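This is the structure I want to talk about, given as structure tokens.
A single protein chain has been removed from this complex, and every other one stays in its place.
Per-chain residue numbering starts at 1, and chain names A, B and C are given in the order in which the chains are listed.
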Amino acid sequence: MILIHCPYCDEKRPEIEFANAGQAHIARPIDPSGESDADWETYLFIRANPRGRHHERWRHVHGCGRFFNAVRDTVTDKFETTYKAGEPRR
Amino acid sequence: MSEALIRYEPVPETPCVAAGVTISLAGPMQRFALRARRAEDLETVLKVRLPRHIGASEAGIACLGPDEWYLRAEAGATVPTDSGLPVAITDVSERSICLVIEGPRAAEILMSGCPLDLDNFAVGRATRTIYETVEVIIIREAEDRFHVELWRSFGAWFWIAITNAASH
Amino acid sequence: MSGFRLETGGRVDRNQPVQFRFDGTSYQGLEGDTLASALLANGVMLFGRSFKYHRPRGILAAGSEEPNALVSVDRGPGRFTPNLRATGVEIHAGLNAVSQNRWPSLKADFGAINDRLGMFFPAGFYNKTFMWPRSFWDKVYEPAIRQMAGLGDAPTAEDPDHYASTYAHCDLLIVGAGPAGIDAALGSMDTNKRIILIDEQDELGGGALADPALWPWLERSHKALIDAPNVTILTRTTAFGYYHDNFIGAVQRLTDHLPKPGDGAREKLWRIRAGEVVLAQGAIERPLVFEGNDTPGVMLSSAAKIFATRYGVAVGKAVVLMAAHDSGWHDVFALAKAGVGIAAIIDVRERVDSALMQEAGRLGIAVHLNHSVMGVSGRHSVRAVQICNNDDYLARRIDCDAVLMAGGWTPSVHLWSHSKGSLKWRDDLGAYVPDQPNENVRCVGGCSGDWDFGNGAVIDVLPTPKDHSRIKAFVDFQNDVTAKDIKLAVREGFRSIEHIKRYTTNGMATDQGKTSNLNGLQIASSALDKPVPDIGLTSFRPPYTPQTFGALAGHAKGALFQPTRTTNIDSWADAHGAVFELVAQWRRARYFPKSGEDMHAAVNRECVAVRSSVGIFDASTLGKIEVVGPDAAEFLNRMYTNPWKALEPGRCRYGLLLKEDGFITDDGVSARLAPDRFHLTTTTGGAARVLNMMEDYLQTEWPDLDVWLTSTTEQYAVIALQGPNARKVLEPLVEGIDLSAEAFPHMAIREGMICGIPTRLFRVSFTGELGFEINVPTAYGRAVWERLMAQGAQYDITPYGTEAMHVLRAEKGFIIVGQDTDGTVTPFDAGLDWAVGKKKPDFVGKRSMARPDIVAPGRKQLVGLLTDDPNVVLEEGAQIVADPKQPVPMTMIGHVTSSYWSETLGRSIAFALVAGGHEMTGDTLHIPMPGKTHIAKVSGLVFYDPEGARLHV
Partner (left out) sequence: MTRFSAFSLFAKALSGHQDWPEQWPDAAPKPAYDAIIVGGGGHGLGAAYYLAKKYGITNVAVLEKGWIGGGNTGRNTTIIRSNYLYDESAHLYDHAVKLWDGLSQELNYNIMYSKRGVMMLAHNVHDVQSLQRHINANRLNGVDNEWLTPEQAKAYCPPLNIAPDARHPVLGAALQRRGGTARHDSVAWGYARAAAALGVDIIQNCAVTGIRRGADGAVEGVETTRGYIASKRVGVSAAGNTSIIMQMAGLDFPLESYPLQALVSEPIKPTFPCVVMSNTVHAYMSQSDKGELVIGAGTDQYVSYSQRGALHIVEHTLAAICEIFPIYRRMRMLRTWGGIVDVTPDRSPILGKTPVKGLYVNCGWGTGGFKATPGAGDLLAYTMAKDEPHKINAPFNLDRFRNGRLIDEAAAAAVAH
């Protein structure tokens, strides 16, 4: 059970308080109707799935309730950093 | 007429007494979920001071998140719910029950299913967390007394789980 | 010396005899004995039979690495446990142990024929045969293989014991309470650190327990640690797994060693989060590989020392040591001093430390350097060994009744490896030792490769004049893997150590290769002519030793397995004979049978009651979300398919929610209480999912909106009052709300009082009748329900369950998300075009509905289905075809999603998803079922009161 630093609570809390919410920094297009089928597919389904440095979202669902971003190494499972939603990509 | 209506609770009203710990159901109380971008707006509406740090609780108000507070007051207490300010005040008085876990083994018993380090959980701290798979709000009222708030429908399960842990 | 129990010595209590049974024979041991030491003391050498060849086996080790001596222990009904290591079973009065994998008896085992035929069962033999004739595999070969395999028997009755679990936190966790672990604990004892000290044995000490000289120190240390308030000592506890971020799983055995199980937990799972971890797990001695090394009486030298010094038991009266390492010599010296007869010391090395030679001489022990054991006489016990000179193979015989193996040492790096710490190979030790840590952890003592056992030679197989391809020299004792099996694997092209392991099963037995991995590596290394590090190391994975399912499941048993959520009204339904169904986490009343009624009869009665008078239904499980803030309407407008901004306070609206992929995920009727306050409802199963989805969009896509979401599912008990007489029942109990049709129309909400408590009263209907949904504070749900029952008695008010609710809504053509939709259905497929805001530029899922396949013709669409035979109620899930005559595989054009008998209509009705269904009204379709193909015609969805006259009264 990994420990995750919640940037809002500013402490490390156990994984079972959190829900992973997939890849980070995939913004919903402002005007979806203007998107091509290909662009829409990319938004919906295409994922980086890197071996190594990965930007992902978590929600401290059984805590402060906030979604936030994290950079984690998918090979070691170690977090590099976590930061609040809306902050620039790290 | 309301006094004629019986309340039905999901857990026994007689406390569970085990070695070093007593588990009992707290009486009815008023509960409000408070949400706002700026704490000041809520303070203006409620005329009370709000704790600013997540996990802090003062005068019955716990800060659970950056824009979320949890107010508990004695039964019958009311607060203004409508205001011109961008705040959300929602009555959740009957959403939860509160179990009082008291005694020298209180923290130990809670840690049977709660993954937090409650030895290092200061008096006055409050947080939403989890007991095995059930979400709870834990408030440390005193060195040897915790309040555990959980949604009613989970009450029966939680009662068996926590009293089991207490009896071992 | 009486039997094999030494006159003096050991930590057993000689004043506490203990009676126990093994294979039906009664024996006497002493308090403090393990089953292994007690049986050895009684001269028992034969403990079990090996996995594949059914060879007689004795004791190899004295600890949890034991591969041979597996027994079953029977503590009565439901308390039968197979595959326990005799070296770990503490004896107690009444202990009843039996040997395994033998028939009819341990001494005369029929399966031993496998040993004679061993030459036909090399590694991987099963891949090479049992293929012809083909039909024999299922019927003959496989059942036979399975019957031969397996060790002990399976339990056959439910385990009456229960198990506990807990989380624990500490600053310092020490695994292993041998000298190194104890020193680590003593060293930090006076800090303010919270320390947990774990050891798998019944008392602290580890290796020190076999060294009487250390006992006084051990006693002092033990007392100091017990007195320290910041130290928690967990004995009989195995740290079995090392997980992310210093999270360690450990199981504590609480009752197995007691004469009676008692009613406390049998085992307790400790889930420990540690600041720092110190691993002090020690090292395990390696066997030597030679023909006959599995004969009962051949064991690790360190084990013999433990039996003598800790348990006061001699493993033999004339003992031979076969050494490749100094440690064996020291063990034998200790044995000699304890009064065990030593026949000889044989060492594969040409020379050893002169001090060892002198001590051997002083004790009058014959020594044969540069010699090896080439054979062992005796089948059920050792009678003699043949040894030979390593150079000229000159052989001689030495009579003896036990052979000790000192093959060097293997650090126990299991947990270190779980934690993903790296390992480095040390040629001098012939072993892997910890290198770089991956967590805040360090290794001390034996498991770090740091010990004072002296030196040794690293060898794969002892020299022998015999043909290696003909002898059975064992590497993995339990799985019967021999040196020649490993060489065969290499010969057949298996070069990776993982391949060799899987092909030969070396290291895959219940001891997880604790005594076999390194010897296997050495043999493979020679066969491949590659240094060990080049052929890799099989990865260690939890658990360190096998742990019970019960302990890992913890307290999650029976009612505690998963919460069953119940409403405030559930207790009333229970008291009134409701039959329940489980929906998501909830239990809901499905129907309320009167005496003699089956479900069909009860549901018919309940439906008729609602249509003709009034019914009452517990709708509390519906999800509820309070949406509050200036941007509430804007937010809902973006989430739901239909428009929300124009909805007036006091009015309700049906909301349809899609996932971004355009498919229906939830629906519900919601009300606007005030310009900035909505009361949403969701499906029972969707409540949590919908709230999370809405929070996601709100927090990450539209953080600018001033609106907040609060779950109010459990704030309100919800009672649906449905039927022409609903208003009459309600009226006398309500204050402050005008219930008249004019003042309180369909799809409206009012706030007021009922029975003196506040209520949010919805006028809505999922039945097509005049209906109300009464929201009251949860704790009063049952009380209000009972008032309504009393008030409705004059109208024969009828409680109905989910089944009748399903029928009533189907008669009206209302869908149920999750039953009539399945995650691949769009609003158009479901005939809900009317609920999609045509003018809205965007809402969640809108763009996906424009994708090529979603706008293509021929999609499955929801339609009504009326069977030609009105008495036929189709099976839900039945498949639909256009042409019933076609051969299998048939082309299926749809399936039945909902199907009921409608008492009101006097016929069956059904919904179905049918390809192009919306254009097929009136068409005839076929539903092929076993034995009969049903015929039905496509219809609209609304079967009853299509103009909705009954609603607006």
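The criterion applied here is as follows: a residue touches a chain if its C-beta (ideal position, glycine included) is under 8 Å from a C-beta of that chain, and two chains touch if they have at least 3 such contacts.
For clarity, every value in this text was computed on a predicted model and none was experimentally measured.
Looking at the complete complex, one finds that the omitted chain is in touch with A, C.
Touch with the chain that is not drawn comes from one residue among C:Glu65, C:Asp161, C:Glu285 or C:Glu714, which is C:Asp161.
In the complete assembly, the contact with the undisplayed chain comes from C:Ala149, out of C:Ala93, C:Ile113 or C:Ala149. Only one of C:Ala93, C:Val140, C:Leu258 or C:Leu582 touches the chain withheld from this view, namely C:Leu582. Interface residues of chain A with the unshown chain, by the touch rule above, are 1-2, 15-16, 19-20, 22-23, 37-38, 41-42, 44-51, 54, 56, 72, 74-77.
As for the chain not pictured, it touches chain C at residues 51, 78-83, 119-120, 122, 125-132, 134, 137-138, 142-143, 145-147, 149-159, 161, 163, 165, 241, 243-244, 247, 249, 269, 271, 420, 467, 469-470, 484, 488, 491-496, 498-499, 502-503, 505, 508, 510, 512, 541-543, 546-550, 552-554, 556-559, 561-562, 564, 581-584, 590, 661-663, 683-686, 689, 816-819, 821-824, 848, 851-854, 875-879, 881, 888-890, 892, 895, 928-930.
Convention: only the chains that are shown with their structure count from here on.
Taking the mean of the C-alpha atoms as each chain's centre, chain B and chain C sit 32 Å apart.
With touch defined as above, residues shared between interfaces to two or more other chains in chain A number as follows: 1, 14, 65-66.
Within chain C, residues 271, 273 each touch two or more of the remaining chains. Contacts from chain A toward chain C in the complex involve residues 1-3, 14, 19, 21, 27-28, 31-33, 35, 37, 40, 44, 57, 59, 61, 65-67, 76-77, 85-86.
The part of chain A that touches chain B in the complex is made up of residues 1, 8-10, 13-14, 16-17, 62-66.
For chain B in complex with chain C, the residues that touch the partner chain are 1-10, 28, 33, 35-37, 67, 82, 86-96, 108, 111-115, 117, 119-120, 132-134, 151-154, 156-158, 160-161, 164-165, 168.
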